[in-house]
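Left out: one protein chain. Kept in place: all the others.
Moving on, here comes chain A:
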Amino acid sequence: MTRSGAGNRFRTRKLSTKQSLAVLRENQIDSVDDDAQRNIPQIETGVERGEEIEHHLQAAISASQAAAVGAKVTQIFIPTPNTTEITVSNYETLYPKRFSQPASYIRFSSTVEDCSGTAYCMSAEDEKFLEKMNATKRPGGQQCKVEEFERIMDLFESIAQEKQPYMSIDMSTVMPYDEMAAHFGDSLSGEIVKIAAVVYSHWKEQRVARGGSPIIPILKFEQGHDKDDGDPYVCFRRREVRQVRKTRRTDAQSTEKLKKLRQEFDSARNLVRDVLTRECMRKTIFQVEYGIFESRRQIIGVKRKNGIRGDDEDLINHKPKKRPVDQSVPPITRVPIRHDGKPPETELRQLAAVKAEKEKQRADKFQALKSSRRVPKHGFVDLTEKAFSESTVVPKGPDANFCGVQTYYLPSPPPSCEGNGSGLFDLPEEPSGPTPIPILQVSSKSPPSRDVPAFRRRRGRGGRIIVDRRGHGIPRDDDLDDIILDRMKHSEEDEDYSPIFVRSSNSDPHIQYRARMLSPPPDPQVNPAQHMRRPVMPSPGGMQLGTPAALLAATAAQHAMGFAGYKLTQHPGQQQHPQQQQQPNAPQLPPLANRPPAHAQVRR
């Protein structure tokens, strides 16, 4: 393979790799043109030049080349040290037969460390020591197993490696046993620790004999920087990332790309965050609107009940107002979002804050009103108060619908009934919880007939107050569409629902019902007085639960007194019922206008 000289190793390629080459047999070619071979670039063998000329390689190459041109040659092997295949006699004991090939290809990821147990392996010398130790140890004492011994040694070695990595440089201070023991942690159990103390001396001896280096020799890794470049025993250096210098430009480009990528990720994140903010705000809006809706319902109820007129604009105008606000929001938010992440949020927050503030003001106002009416009630019974407290306290919680329904549904009682109404449902003082307390009959004179509405109030578990009723026909139209009812329920257009509402108010039940409603209470004077002096008692379950119900019940009683037509129910369909009544009853509202003053009078 001796090349005739460097001159022939030109790279100009006259032979193209894409060039179509005819594949011929030797007898198809005249051998004339062979010297054109020169136009084919000589390709290096890939063997180092110094070795290319090695005798055995050359012999092998020329043999194969001779073979390639048809000469008879025996294959030549490059001699290698006559080393191999001295069968190890104790192979069987070293390598037990325990491999069974799984049916599928092996998949395996445990490391050598995982598979070789304690790293420290006992030497013959260790073994001698161990035997001696086991022999001399207290007769009844525990024998140290090889595995334990190895674990102890391993522990010593790793502690030394960790705490005294330079022991081989400074042999003066081999870590004493006590210090060593302090690092045991919980790696050794009690019995073994005792053995460890004995093994320590052996370990130290070994370690010192090794000049402070690990007892089992380890590879030499790089210590400092350039110093060990020439040490052939230093191996497996970390491959530095030096490309930086070599390809500075491409690295700079990569850096730029990374920066850009980072920026894009950032803006994507901002976008998502803004979307989240927006959606949160939407949620807030819905909540606020719901709150408003609820509040308004209550206000309407209060107003209805108390006959307050006017200021209805507040209730109506909010919706028109809201819409503009809603519409104004998007432009404000959208614009800033695009430009820079922060402003939109703050703006949005402000908007939300504005809304919240507005709402809060409203709530405060409401609260103020409520408390102004409530304060005086401590300590004494106010007959009129309950009517108010009902409307103020009831709205909270799931009971809200329940209460609201009632208030809507009831026409105000005639003034004459007012005073008598409340208190009817008050519980007798005894706190005995579960006992039902049948109290109320609309007419105490005679046991109520089935036709006559009758109420009963009792206190249930946890302070629940339950009002049982009887004798209330539901003047509900069967033809009333649930869908419509449902729509009514959710509609914000309080004013608009009645036209949609189709009902035949001339049916018998309705006429009956209305007649009952309009009739004066059978006997307002009777009975109730005894209940009326009682203060409203918070139920044992707590105000939250008990009070609204109590108040509700009281209201119900009041209404019952007034009209003997009362319905307590949570059924959605029935919930609408009061609404039905509203329209017909509307003409009756005027008398209500006087009520608040009346209450005030009574209370003060």
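The working rule: a residue touches a chain if its C-beta (ideal position, glycine included) is under 8 Å from a C-beta of that chain, and two chains touch if they have at least 3 such contacts; residues count from 1.
Basically, contacts and distances are computed from a predicted model.
One chain of the assembly is not displayed; among "DNA primase", "Histone acetyltransferase ESA1", "RBR-type E3 ubiquitin transferase" or "Cytochrome b-c1 complex subunit 2, mitochondrial", its UniProt protein name is "Histone acetyltransferase ESA1". From the options A:S109, A:S172, A:S189 or A:Q223, the residue with contact to the unseen chain in the full assembly is A:S109. From the set A:P165, A:G185, A:P232 or A:G310, the residue in touch with the chain omitted from the display is A:P232, counting the whole complex. The chain not displayed touches chain A at residues 15-30, 33-37, 39-43, 45-51, 53-57, 60-61, 64-65, 67-71, 77-88, 91, 94-101, 105-113, 115-118, 121-124, 126-127, 146, 150, 216-220, 229-243, 246.
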